[in-house]
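One chain of protein is taken out of this complex; the other chains stay put.
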Amino acid sequence: MTRPLLSRTLLAASLAAATALTTGQVLAEESHLPDEPIRFVTPYPAGGSHSLHAGIITAVGEEFLGRPLISVIRGGGGGAVAAAEVAGSTPNGTMLLFGDPTINSLRPQVEDLPYEMDDFVPVARINYSPAIFVTTPDQPFQSIGELVEHAEDNPGEVVYSSDNRNGFTYTVFEMLKATADIEMRGVELGGGGPAVTQLLGGNTMAYAGDPSVVGEHLEAGSLVGLCVTDTERFDAYADIPTCQEEGYDVVFQFWRGVMAPADTPAEVVAELSDGFQRLTEDEGFLRLIGQIGSGIQFLGHEEFAEALAAEQAALRDAYLDD
Amino acid sequence: MIDLAVLQQGLAMLASPWTFLALSAGLAGGILIGALPGLTATMAVAVLAPFTFFMEAAIGIPFLLGIYKGAIYGGSIPAILVNTPGTAAAAATARDGYALTQQGKSRKALELSLYSSVVADFLATLILIMVAIPLASIAIRFGSSEFALLYLIALTMIATVSGESFLKGLIAAGLGLLVASIGLDPMSGYQRFTFGNTDLLGGVSLIPLLIGMFALSEILMQLTHPPERTHDAGQAVEHGGERLKWAEFWALRPTILRSTSLGTFLGSLPGLGAEIACWIAYGLARGRSREPEKFGKGSLEGLAAAESGNNAVVPAALIPMTVFGIPGDTITAVLIGALMAQGMMPGPLLIQQNPGFLFGLFLVLLVTNVLLLIFGLAAIRWLKQVTRIPPTVLYPCVLLLCVCGAYAVNSSTFDLLILVVGGGLGYVMRRTHFPIAPLIIGLLLGPGFESAVRQSLVFSNGSLAIFWSRPGSLILLILLALVIFTMAWRGLVKAGVIRKRSNSHPPKSNNT
């Protein structure tokens, strides 16, 4: 009824042209979901990697979840507006948040936001990407160790591009500053685009960002990778060490995952989690996700809940104990 | 630099009927989307981008470019016809465009807006093809301090759009700046002036407020002062008035060229969009005009300046994208996503590895302009009839479109409240001769200006010297001083001369 007409035709045509999708199993009859479309809320304005992912998920999701998915793009307050709205919605699986660590782990702990961490129950983690610390080739430091030394010798003189307060980049730099005990100044530029611009233009000296943002510049040689905030090296840029290898314990995985309001019945969460799992195993979906330079690191609702709890605890330690 | 094989590949892409078809479809759809208030180019491109992942690059990318260009042009149509800017970038267009419509010259206004858009876009695309790389390497050196000064220069344009009372203009601008400061501050994380309201965390949504202030207040104004139905004058109005004469258009070429170069320059700076370019171009045109008093009352110069200013930004915003792979604005950010999905990461690598595709893309951009001209002229044949629709049908439909459009921006019913509050505020301001344009400028530029200043101070560790110690900043600072000096000088001359004799104008000043 509410499925976008154009989307449907375009999708049908293009799917027919491309390889045929493996027919997903239609949900078993005893579905616990109400018989209405699922609103899939992207908490950031149109244009970022979140909305790209959400566009693909909602375009192919109906087959696997048994309900049409409506993509709702609801930016504002760095995600807080959408999060508060989903947190306050009817907890029956019809409104889901496309969350991430800043919205669901970090900011509710350190800021006074209109929702709490516990207002959400994790449904499924779709994927994650690490941050890569980068600099330009003409800076006096070309490895993370040299950056730290430089900052030790010139406290407060290293200026780096940051995104938003308590954003992705902001957080990894805070972690680095805490572990290495150095002083650097971050300029909050509001997003990855302006942040890289200021770095390339020689106005800032370092940045840490998503591989999709810095990747091309790494290949072109206009940026130099310092370290990766993951426990293992990033496949596409395997020559960049992890921060742990270099002796700095900075691990931050920027996941994208589906969150539901806290009181959603357990069987609904399980059903949704299964649906997203089938979606992420689908060949056509994987191909699309691959095309936007992303991958799948799926976690079902139980594993995701554990990982999330661990992350929330780690961030609490890192932020609130020092 | 461009060798034969590259040329061939580019032309082959252009010759494909599918490319052409996709482009046309995108353009037509884009014009429609842009003409609907609230549906922006950004949204359209973002919503439709995932579907191009399934298409070939030579089809999908022109399709998106068509939408992008069509939507930017389309925004001017409702601005001219019903005083409802379809996009924020068309707010300046509404001033003179709608005044022309009220004088029964809607056809002339529509044609002028189309021609200025096409010319500006064409010239800016040529600039993109020829000097993208040098221009981009200047643009990328721009730091926060230069941006702050650029914003300040744009803010001085408040004086040129204040109309009869500078005092009321300043108050309106101040209110706009205050409203703009509502919401979560991205740098400090403070929730400013949210009054405990969750929806205000994201700030007051710009587009619903804009639609309310222009369109809803227009509906209310129409009810307050219904236009008198004079039957003899009705003839001209019904046919949308006469068409634009070539001589009239030719006389506007300095204005258009000036606005185009300005729009191209501002567009090539990552982060500054068409919303700002249109106002600076408008203010500049008024400053250089021989008849500045006509601005806001149906000046052809004003309309041409605003439209060429905002359209020149479109190709220019592609400059940082093609040269560095940096999004110039949100739409180009989506385009980068779409290109990545095709396995082509825009930036230095694309220029080296796939120059043919890039060249083809540039050709497509040029061809788009020709298509835009054809589509636009065809649309005007129908659109000029809009003034024929009786107000009893027209305005209820405008209300419907406004409500749907304002909701569509964020899928939020709170935005509808903003829409209605904006409508009421706009109505009160219009009844009491408060100019609306300065409020819009304050609202648009406030957040950018504030964060640029504060970012500069982080760069400089709190020292204000950053605003004159960098060569770029120094040049802009001198420019700012000149602008303020010129305005003040003119204001003094005008104040010194008795109102009735002010028809004899002072000689034009030599400095810009």
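Residue numbering begins at 1 within each chain, and the chains themselves are lettered A and B in the order written.
Note that in this section a contact is a pair of C-beta atoms (placed from the backbone, for glycine too) under 8 Å apart; a residue touches a chain by one contact, two chains touch by 3 or more.
Throughout what follows, contacts and distances are computed from a predicted model.
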| item | value |
| --- | --- |
| Among "Tripartite tricarboxylate transporter TctB family protein", "Phenylalanine--tRNA ligase alpha subunit", "Protein-methionine-sulfoxide reductase catalytic subunit MsrP" or "Ion-translocating oxidoreductase complex subunit E", the UniProt name of the subunit that does not appear here | "Tripartite tricarboxylate transporter TctB family protein" |
| Contact partner of the left-out chain, one of B:L21, B:M130 or B:L167 | B:L167 |
| Options B:M130, B:A251, B:C397 or B:I478, residue touching the unrepresented chain | B:C397 |
| Residue touching the undisplayed chain, where the options are A:S71, A:T197 or A:T280 | A:S71 |
| Contact partner of the left-out chain, one of B:A28, B:M43 or B:L476 | B:M43 |
| Those residues of chain B which, in the complete complex, touch the missing chain | 33, 36, 39, 43-44, 47, 167-168, 170-171, 174-175, 177-178, 181, 185, 187-188, 190, 192-193, 216, 219-226, 228, 391-393, 395-397, 399-401, 403-404, 407-408, 411, 413, 416-417, 419-420, 423-424, 427, 431-434, 446, 450, 453-454, 457-458, 462, 464 |
| Residue numbers in chain A that touch the chain omitted from display | 2, 4-7, 37, 39, 70-72 |
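We take it that only the chains that are shown with their structure count from here on.
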| item | value |
| --- | --- |
| Residues of chain A that touch chain B when the two form their complex | 7, 10-11, 14-15, 17-18, 45-49, 51-52, 55-56, 59, 71-78, 80-81, 84-85, 111-112, 114, 156, 159, 164-166, 185-190, 193-194, 196-198, 200-204, 212, 215-217, 219-220, 222, 288, 291-293 |
| Residues of chain B that touch chain A when the two form their complex | 42-43, 46-47, 49-51, 53-55, 140-144, 183-184, 186-189, 191, 198-199, 201-203, 205, 270-271, 320, 324-327, 330-331, 333-334, 337, 340-343, 345, 347-349, 410-412, 451, 455, 458-459, 461 |
